[in-house]
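What you see is part of a larger complex, with each chain still in position.
Each chain carries a letter (A and B) given by its place in the written order, and its residues are counted from 1.
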Amino acid sequence: MDNLRQVIEAFIFAAETPLSLDRLTTLTEQPRGQVKQTVESLLSDYQPAGRGFYLAEVAGGYQFRTVEGMGPWLKQLAKDRATRLSRAALETLAIIAYRQPATRAEVEFLRGVDSGGVMKTLLDKNLLRILGKKDVPGRPLMYGTSRHFLELFGLRDLKDLPTLKEFTALDPEMIEAEPLEPAQLEDKN
Amino acid sequence: MAIEIHLKNFTGPLDLLLHLIKSHEMDIYDIRIVEITEQYLNIIDQMKQLDLDIAGEFLLMAATLIHIKSRLLLPINDELEAEDEDPRAELVRRLLEYQRYKDAAEMFQQLPQLERDVFTSQFQLSNILDGDDMSDDVAIGVYQLADAFHRLFKDKPPEVFHEVVRESLSVADYVAQISHRLAEKKRLSFREIFPGKLGRLELIVTFLATLELVKLRIVKIDQVDDFSEIWLTLAVPADQLPSLSPEQDLLAYG
């Protein structure tokens, strides 16, 4: 295809969500290698430095996004668009992001409070998804984070999550204190 | 020392405890349990005096603290001591684990967030494509599916549903169903009265119900030309429908 670059640029620009290499390969009906090469050339052309927007790798795909630091300016445009998350919601999201698949009981044990309402809100905002049912008595639902979660925080994939800080105020004697395992948690409930 | 504390500022009892430990400059691995329990109970008491609802979780933690305190105060039994771990250990583990996720939450808060710190193009594909309005499309997942089903029942009390299905051939039910649909849609064509593939009996009962509605002057029939569409409209205000609809036993067909 003569204008592969043009078509890929248009696809990424016009899509609502990040487009993966696979998706772009299907859409353009071109060899994957060629698509990859073109995307890479676009990536280097749309570097963030000095620009208002750039080509970002996010949620397993590619998407044009404004560069960081524009927030304070662009705030004027985005009145109600922002997803405001409460501290309780962020805490719940953090637990599920790092421990997925996680059950509601697990979240509640770790937070020490009923978390049903918060989880419902996160599900409504499409930040969580149901992963199925756990193979233990009672078959509780298992939750994980959604692709939209990655988009919201600009993460390429779950491996992109910053590692959890080891215990703050680290005490050499306490290093043996392992984080609680889901198996242990199950017993508590 | 008077501390201005409102429970609503804390996401839960662990959050409150961490705050107390920090503000009293305690070592999390060596919590002064007597002091912290006292502080914690004071706060709960203050809230009670203000007649505020205290979530059960905060009370549960109070009980846990008292329990730990009592165990620490018990005379040490040498034989048991060897096996028993520090009564505070479990609480410390929970606090440490909770602290990690609290930190992670804080970190999430600082990540550049879409629509808050970074933005994507708002270009609308439908602007350049004819008749391809996709604004109605929703992301799908198991949750969305369950939610969609749940919403249907929230809008429609299940009782109505039972009655109609169990006695699927009662004229009274069809009368109610048709007038309900008319109240919603203002106007229905004669064909729309018979949705989908109805069985013969259902067709008959639906037709009888329509006639009944006309006889009761609840529904008006219009036709512009011979053989053109027949239109049904509600002849009474929708809010009067419940009082007008015939009782089951008033209809001879049953």
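Please note the rule applied: contacts are C-beta pairs under 8 Å (C-beta built on N, C-alpha and C of every residue); 3 or more make two chains touch, one makes a residue touch a chain.
As the structure is a prediction and not an experimental result, all values here were calculated from the model.
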### Query
What would the formula be if every copy in the file were counted?
A x2, B x1
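We take it that only the chains that are shown with their structure count from here on.
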### Touching residues on chain B, where the partner in the complex is chain A
11-15, 27-29, 55, 57, 61, 92-94, 96-109, 111-121, 123, 125, 139, 141-144, 146-147
### Residues of chain A touching chain B in the complex
13-16, 53, 63-68, 70-71, 74, 77-78, 81-83, 85, 87-88, 90-91, 93-95, 97-98, 110-114, 123-124, 126, 128-130, 132, 146, 148, 151-155, 162, 164-165, 167-169, 171, 173-174, 177, 179-180
